[in-house]
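Have a look at this one.
With one protein chain removed, the remaining protein chains of the complex are shown where they sit.
And then chain A:
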Amino acid sequence: YGDLHTFELQAPTRLIEWARGNRVCVAGYGQSGGNEILQLLPPPSLQVKETQGLCPERDFKVECGGFSNRPVYSLKYVPDTSLLVTSGPPDSSLQVWQVSAEDSDVIKPVSAIPTESDTGQSWAKIATISARAPWVLHGSRLNSVQITEVESRKNIYMAAARNSEELSGLAFLDCNTLLLCSAKGQLCLADIRQPQSPLEAASVPSAPCGERWCMGVGRGPQGSDSSPRPVARLSSGGHLTLTDVRKISESLASAKCRVPSPSSGAEFLCVSWAPALESCLAVSGFDGTVHVYDAQSWDGSGREAEPIFVHKGHAFGGSDSSGGPPSVTTHTWHPQKARTLLSAASDGSLHVWDWVQPGGNC
């Protein structure tokens, strides 16, 4: 490790979102209400370029907080506004909140964006953008994907999909293009300027059925001219596939990561690209570890890949609320510090760690 800080949140979170000024947001997902949304100011040691060892301020500060009756499964800030959007069971409606850190430290609920009720305990996946206006892209199934303007709650776009597969992720590739990923691993592209045309889909190469998939969309460091990153898809069986969004029906490379058995299910699967490193990605959600891989050496064979670093810190924590060993619920890369990651687990722990590349560069 280059550095390691461990913190304990009062309640476990399954999301870590970055906000303006390197702030971080976490939220509780307890079923019985009383969940807190916390916007945290990281310690100064995470904000400067070089890490300092015994810096006087080593703590996260809760900058503001809000209360949610629902469990918060997903949270996204709306860029260029002081709003954020959350979603969570029991339905796929969204809640809009106002963050006003100067006047008071309470995150207030402002409005809700309702959606047609769905069968089963579904919840909406969300993505936000502020290109023409603050928009939120949301939906819980392929045929319920829509874009709503956040402040006016007006519906801007509705995807014309024929099947009602469950969604596992969605993202804006740019202000006109959407990328959707279904739980079965199918990727779909959509252009919001052509709402009537059906979604272009690509299915997953040779993977066993019954696995759940999630995706990770990479963005290079801001202002870079590098070509867009491939989309990574991760399955609950440990399969990783890389696909270029410009040639969505082909797969660029694939690999398999080691999955412990029995694994803890697919609820917290998470894969993400390092913003400041070429071809490094991190994978978590199978147990109490986070794996970092270098995808440069991957080819199309799908054989097992060795991680270049494994963070095991969460596995040594206490037990989580269900009595079992803690599972990592989410992880995220620091936008500027190349090798720093934040990860959270089901026992409430929050780790900030900086890994060292053994040998070579990544």
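The criterion applied here is as follows: a residue touches a chain if its C-beta (ideal position, glycine included) is under 8 Å from a C-beta of that chain, and two chains touch if they have at least 3 such contacts; residues count from 1.
We adopt the following convention: contacts and distances are computed from a predicted model.
Not shown: a single chain whose UniProt protein name, out of "NEDD8-activating enzyme E1 catalytic subunit", "Hemoglobin subunit alpha-1-like", "Large ribosomal subunit protein mL45" or "Integrator complex subunit 11", is "Integrator complex subunit 11". In the complete complex, the hidden chain is touched by one of A:Asp105, A:Asp244 or A:Asp354, namely A:Asp105. Considering the whole complex, the residue from A:Leu40, A:Ala305 or A:Val328 that touches the absent chain is A:Leu40. Residue A:Val62 is the one among A:Val62, A:Ile192 or A:Ala338 that touches the chain not shown.
Touching residues on chain A toward the chain that is not drawn are 4-10, 34, 36, 40, 43, 53-56, 58-67, 102-106, 350.
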